[in-house]
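This view holds just a subset of the chains, kept in their places.
Letters A and B mark the chains as written, and numbering starts fresh at 1 in each.
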Amino acid sequence: MTEQAITLVIGGARSGKSSFAERLAEDSGKKLYYIATAEAHDAEMAARIADHQKRREDRWITIQEPLDLARVVSETAATDRVILVDCLTLWLSNIMCRDGDVEAYCEDLLAALKNIKGPVIFVANEVGLGIVPENKMARDFRDDAGRLNQAVARLAHDVHFMAAGLSLCMKRDGNPQQ
Amino acid sequence: MTEQAITLVIGGARSGKSSFAERLAEDSGKKLYYIATAEAHDAEMAARIADHQKRREDRWITIQEPLDLARVVSETAATDRVILVDCLTLWLSNIMCRDGDVEAYCEDLLAALKNIKGPVIFVANEVGLGIVPENKMARDFRDDAGRLNQAVARLAHDVHFMAAGLSLCMKRDGNPQQ
């Protein structure tokens, strides 16, 4: 992992994205920062967050940030640290739930990543491989999620697609697999 | 790209299928023909079509054909042209919306492809990787879409799976990746 490397780990629900991303971060030997975008709106979500935290134990410093990713990622990044953002798709959902300006938030994040001072690993859901959703908001959401994944993948040095806890490398050291 | 090569680009919504397919076509150095199966039933669809057209600018000759793909692809194909069909999944949806005979339409297309006079690139959605849809029509649709993708992939020289704007090659020069 080079000093300013950006990594994107995409996949479905329960595909092992977070565990894989945590191993990548831990293998770097750097100080571990976890930026959690999830908010515990209900018991189901709270259980999911607790499950993730339990796995990370005390080796990680956890920062909760549902919205202002651009600022928090910029301020936290450093050459002796690795940041894991889990996950971009919930962040997008947080913005939409508050009627925020998705495009502006995404532009801010991408601008921040171009000047980042240390490595960042993003976890994101791929949500576009099912039947077209019947409601318009879900269709907009999957369009926005797909566009954001593409934009981060363009900046990323490494992109991994996960299924069943295993990864397929789609981009390595800045080179798309062909 | 050989003279009669068939290429299939599959992936989810907003996975970068169309852009990737357009680059493949443009790299061929041949005259560019775009067969659009989309119909602008509403403002959302019209915006999506306009977005795609804007990217292609004037370098492409665009033919709108919602149904009779077999004939239009056959008549347009030529060794100095490359045809991009975008997309097979909307075409299937167009047939179903008109209560057309899906199997007959698919057989006609596959028969046409076996005697095609020039290269064709197909874009198609993979729609079977979500939860089983609750309504029967959506289940039938994803079965038909999956079957069609398999049938075109069998004839194809190259098959690419897209996510986050990146491709994984599943078949190259007629050889499945193993």
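As a convention for this text, a contact is a pair of C-beta atoms (placed from the backbone, for glycine too) under 8 Å apart; a residue touches a chain by one contact, two chains touch by 3 or more.
The shown structure was predicted, so the numbers you read here are calculated from the model rather than taken from an experiment.
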| item | value |
| --- | --- |
| Assembly copy number, counted for this structure file with 2 shown | 3 |
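Keep in mind that, in the parts below, only the chains that are shown with their structure count from here on.
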| item | value |
| --- | --- |
| Superposing rotation of subunit A relative to subunit B, computed on C-alpha atoms, to nearest 5° | 120 |
| Rounded Å distance between subunit A and subunit B, as computed from the means of their C-alpha atoms | 30 |
| Subunit A to subunit B touching residues, read off their complex | 8, 10, 12, 124, 126-132, 136, 139, 142-143, 145-147, 149-150, 152-154, 159, 161, 168, 170-171, 176-178 |
| Subunit B - residues contacting subunit A, complex | 11-16, 44, 126-131, 133, 138, 141-142, 163-169 |
